[in-house]
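Left out: one protein chain. Kept in place: all the others.
Going by the order they are written in, the chains are A, B and C; count residues from 1 in each one.
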Amino acid sequence: MSRVGLRSVLILTTLCTLCASGVVVAAMASNSAAAPPEPPTNLIAVDKPWDGGGVVELEWTASVTPDIKGYEVFVHQMVSPLVGELETNMQADAEAEDQTQEILEGEGVAPEDADQQARVEAENDVTLTTNEPEWTSMGIVLGNELAYTATGLDKATPYVFMVRTIGADSTASANSNITTQLIPVAAWFDGEKLPLFCILGVICGAVFLFVLLARNGMPMKIRTIAGLKAVDEAVGRATEMGRSILYINGIQDMDDLQTVAGVTVLGHVAKTAAEYDAKIEVPTSRSLVMTAARETVQASYFTAARPDAYNPDLIYYVTDEQFGFVAYVSGMMTREKPAACFYMGAFFAESLILAETGNSVGAIQIAGTAQPSQLPFFVAACDYTLIGEEFFAASAYLSGQPDQLGSLKGQDVGKILVGILIIIGVTLATIASATASAPGLAGLHESMTSAVDFLVNTILGS
Amino acid sequence: MNATSEPMTGSQRAIWAVVVLVIVALVIVRSMIGTGMGRVYVEQEDMAFVQLAASVDDASESVSEPKWVRTNSEQGKTYLDRNPDANVIGWMEYTQVDPKAYFVQEAASANASTASTTTAAAGPGPIMLSWPRTIGLWVAAFFTLAIFSFLYRDNPFYKFAESVVVGVSAGYWMVIGFWDVIVPNLIQRLNPWFSQQFFTPGMELPATMADYWPNLYYLIPLILGLMLIMRLVPKCGWFSLWPLAFIVGTMAGLRMVGYIEGDFLSQIKASIIPLYEEGSVTTTPFRTVWSTIWASLANILIVIGVLATLVYFFFSIEHKGVVGGTARVGIWYLMITFGAAFGFTVMGRIALLAARIEFLFDDWLWLIDPNEQRTIVESAVGLLM
Amino acid sequence: MIKLLTNLDRRWIFLAMALCVAVPILVIGLTGKTIPETPTPLAEAFFNEIDTAGESKGRRGHVLLAFDYDPASAGELSPMAISLVHQCAQRGLRMYFMSLWPVGPQMIDESISKVIDRHYPELVYGEDYVNLGFKAGNEQVIKVMGIDLTTEFRTDTKGTPLQQIPMMKGMTSLEDFDLIAEISAGYPGTKEWVLYSATQYNIPMVSGMTGVQAPLMYPYYPGQLKGLLGAIKGAAEYESIVNVWVREQKFAEALVAGGMDEAKAQEVAAKLMDKPAQVSTWTESAEAADLDPKTKAELITIATAPIPGEFLEGQRRMGPQLFAHLLMVLLIILGNVVFFAQRRQGGRS
Partner (left out) sequence: MQVLTRSIPLLITGLAGLVMILSAFFPYTSDWGKIAGNFFNIIAAFAFVLGGGNLLKIHLKKVSDQSEGWGYSGVILVCFITTLVVGLGKLGAYPNPDFPNVRLSGETQSSGGFWWAYEYVFKPLTATMFSMLAFYVASAAFRAFRAKNFEAILLLGTAFIILLGRTFAGVLVTGFISPDGPLGGLRLEELSVYVMQVFNTAGNRAIMIGISLGIASTSLKILLGIDRSFLGSGD
């Protein structure tokens, strides 16, 4: 306790309230000081409307005592009968154990008798103490604040609240009125999430709309992505050299969307490879990725009218362990010397070893990842790199599918939205900041500040 | 440039041979100097438990559970004295201690035996050399060097180490998945009685069968999990599509909301900053001006950077004219970003290497002692330096 | 020369790197000297956030320590983790350990044994700290914890049901924690915690992370992340702040035990910490006249006691770091010299 004791008495008080006996200690501590301050009055608790539940707003009238440090808010969770009984039993058990020990040490009673004797006594003790509400401190607010928002409550059980004044000398007042029982239920919709819901709707709507338009034949033009031409070249070169193509689909599972995009690109690479009759090898670090890769490659070989050339054994699982995987792959690369290496998916530390090893065996390397931490190495060591979103765009471009192209357009709408929001917000914020010290423009400053506040905290924040 | 396949020149080969020989020689020399190297000591503790018999209370007809207490506790001793044939089980528990604790114990027992000639039966102290751990330490050192040997060229030692890590890690993950997830979250729910008896005796059983029935919902993940494993059976592979669909679906739903809230909205919010900001240093007017310039410049550069980089990632327009120019600024920002990432990544990698070399020098070779595990200063150090 | 560099076997570079790291380790290990650290605002923010955890609620801070890393990144991250536990233990916070990485529990055990078992044996398991262990499922675990803690975590690593653990009382969801302190080596890690807990529930969060991730997480500071430690440099900075602060706390404790009142003790401790070398002179001064000789002796012991080796790990590692960084810069320059020399030769012919 000495370390803790160093800190303010407030923390000590809180600590002690955790157990019933602690309350007594705290009370004793406060009794030893001067006359306690008056408690606040008219405490009211209201369940917060339009929330996700578990939040209660409290309000009270200030204590008549001047110069107070603040108010400490207490909560008591009313327990359902079943839970209460369970807890009582647990307490009884614990106390019984303590007392068994006491009896054994003190009186030399046979253990089994002592145990039983203690159990009976402990049960009596517990039933005596459970009538009092067990107040738990929720925290202290400053003396000039007369409201508190209690969060993190259980949505299904009733609570009561109580507030005490904390005087300037840290003495606590008597209890205020206790609120009526209140269940902090959830509303059917979380109002704070409304802006998020709308923006999500706009983005999804834009994507969906453009996908529909694309499906209906509207041409979707996409800017040229320099790195993509290299894919066919690389496959062609591998064929000329008579060596294999290595395709690494990242080291994440199918739940990572980069892996999914990687599988799409794999479909194209495999199709080209099938046309050129080049061997493509796909070691994966997740068994699910192996599954998906096999089906994709098989489909590609079908599309290329070479179903007989498809060999599922070349697409295999190695291990989930990152370095087990990279050790295997880099070892394989030095042994087999592939002519072209594709790294498409989510990569972590292994990118460097792969790219470096690929470099050392003289392979053409093409990378694509949305993992920004690995981009420097790919940019440096690979012939072409698809940076971040370019990777997703590439998957759209390669497939030429209206769905993917449409969704790319939809995302561009999202980017325009970002640009507009940032430009408006920054303009408002700059005006607000520049007029802050100008005497004649107080009104403008005020309205700008509130506009920025509305934009930042209501529209963009929750 | 192809280091791993190009044949080496004779002189290079000689140099590398010398390096390897020097390492081996140093290890041999090191092990013969001073207190030696690479040993692990443990403290032994006898964990014996006695079972207190169940007791029946006639009045309430309640039965208290039989329970286990340490034989060396007060209660245990008292009980054992009364019931000498009580059920006792136990094992030896070993705790690793710093070698210096062993040295101190050795010194003390040496003093004791020279002081009095009669204490021949001083017996082994509670601290002793642990063979499994000492062997383990040497195995670890061997594996460390085996992996490093790949830097020289691919070799059977490396391949062996590689295979070991593949096998052990796959097994390791399965075991952890079983004990930390499947047992508490599935078996405990589906068959609490079995789990309590064999795996998690501390758990509470459902009080009534009515409490138990809702747990049967967990048959769903069990079935989906088993369907996932059906992937291993060639003809039943399609079974795994259902759990896969579940995995992909939940993840997509979770991420869609999470990323829009946490990365999209919050980052726009963080970019709404005034281009003019007064500096925080206001000691003199001169410094105020400079501080304001630095602070405002930072904000201006952030806003320009975010917008320009976004233009680079805008796919609907070809990069020509003004858009092309802005996109180019965006690329510059990206390059600075990658440069920063490069710097930080290098930093991280080197720290990892330092940690491995510390392991070799400290735990294995006992050359340095940063954690004061062996306070006795090594004479061999002088030789190396 | 250029020709030699062009054909330089990369194993020579490997050797140079090995020497740049190994020699400083030996020298630092033998002399015990480390390079001085000046903390940056980010490390200070990290420290302050933990220092004030729980204060807004007026209670002993409840900190969720998520150790999402494995031995592969322990070289960078374990100094952070150890300093983090050190600060929490000294500050008297309640520590809830957990991990989303399968080997994370080992990392937790290591920090507990190095800090709590060795230096704070008075802390009680289940009351001051608890180890909730590993759960599979990555960010889905965070999502479930945000709604209900016990659905996912039914027992601690020892198999004790959470209802029987005193410090779990009243902990129903992530929102009951005052702070999330994450040590992250990748996925799942800082990003997932930021997205699914810090942003969604507005829980203050600090994170220490590998050098690889740090640049990516900077945009979250100071909004969604209140403090950020990047790579071994961040660890070393934070470690030095914690070590200084802990010594100051020890001074204050000794002074309080010697009968000084708390506010005064804190003030004096801060003063002593500024000049630890002059503590023995101070004990002779008039200000220390009321203290008994035992307290004075204790103050001098605290001032002169060396910092335990495990609390200097990060700072020790900055030595090899310095030389290896210089080597890297040299290599890049050399590589470019070779590249341009070759290009010029190529141009002439």
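Note that a residue touches a chain if its C-beta (ideal position, glycine included) is under 8 Å from a C-beta of that chain, and two chains touch if they have at least 3 such contacts.
Here the structure is a predicted model, which means the values were calculated and not measured.
Asker: For the chain that does not appear here, which of the shown chains does it touch in the whole complex?
Answerer: Per the touch rule above, the missing chain touches A, B, C.
Asker: Kindly state which of the options A:Ser137, A:Thr179, A:Thr239 or A:Thr296 is in contact with the chain not pictured.
Answerer: Result: among the candidates, A:Thr296 touches the missing chain.
Asker: Which listed residue (A:Ala230, A:Leu352, A:Ala367 or A:Leu460) would be found touching the missing chain in the intact complex?
Answerer: Touching the chain that is not displayed is residue A:Leu352.
Asker: From the list B:Met37, B:Ile127, B:Leu275 or B:Leu334, which touches the chain that is not on show?
Answerer: Only one listed residue reaches the unshown chain, and that is B:Leu334.
Asker: List the chain A residues touching the unshown chain?
Answerer: The list for chain A reads 51-53, 155, 186-190, 193, 196-197, 200, 203-204, 207-208, 211, 253-254, 257, 260-261, 263-264, 267-268, 271, 286-288, 290-292, 294-296, 298-300, 303, 316-317, 319-321, 323, 326-327, 349, 352-353, 355-356, 359, 370, 372, 376-377, 379-381, 388-389, 392, 398-399, 401, 403-404, 407-408, 410-411, 414-415, 418.
Asker: Which chain C residues would touch the chain omitted from the figure, given the whole complex?
Answerer: For chain C, the residues touching the absent chain are 8, 10, 13-14, 16-18, 21, 35-36, 38, 40-42, 70-75, 103, 105-106, 109, 135-138, 140-141, 143-144, 147-148, 151-152, 157-159, 200, 215-216, 218-219, 221, 231, 233, 318, 321-322, 324-329, 331-332, 334-336, 339.
Note that in this section only the chains that are shown with their structure count from here on.
Asker: Taking each chain's centre as the mean of its CA atoms, which one is farthest from the centre of chain B?
Answerer: Between chain B and the rest, the longest centre separation is with A.
Asker: Decide which interface, A-C or B-C, involves more C-beta pairs in contact, and give its chain pair.
Answerer: B-C
Asker: Using the average of all C-alpha atoms in each chain as its centre, how far is it in Å between chain B and chain C?
Answerer: About 15 Å, centre to centre.
Asker: Where in chain B do residues touch two or more other chains at once?
Answerer: 1, 3, 173, 251, 255, 261, 266, 269, 337, 341, 345
Asker: Can you list the residues of chain A that touch 2 or more other chains?
Answerer: Expected reply: 323, 360, 372-373, 462.
Asker: Over in the complex, which chain C residues touch chain B? Could you list them?
Answerer: Those residues of chain C that touch chain B are 7, 9-11, 14-15, 17-18, 21-22, 25-26, 28-30, 32, 72-76, 78, 102-103, 105, 133-137, 139-140, 143, 152, 154-155, 157-161, 163-164, 194-196, 199-200, 210-212, 214-216, 219, 223-224, 230-233, 308-310, 312-313, 316-317, 320-321, 324-325, 328.
Asker: Touching chain C in the complex: which residues of chain B?
Answerer: Going through chain B, the ones touching chain C are 1, 3, 8, 12, 16, 19, 151-152, 172-173, 176-177, 180-181, 184-185, 188, 199-204, 250-251, 254-255, 258-259, 261-263, 266-267, 269-270, 337, 340-341, 344-358, 361-362, 367-372, 381, 384-385.
Asker: What does chain A use to touch chain C in their complex?
Answerer: Interface residues on chain A, with respect to chain C: 2-7, 10-11, 14-15, 18, 54, 72, 86, 90, 136-140, 151-152, 154, 252, 322-323, 346, 348-349, 360, 372-373, 462.
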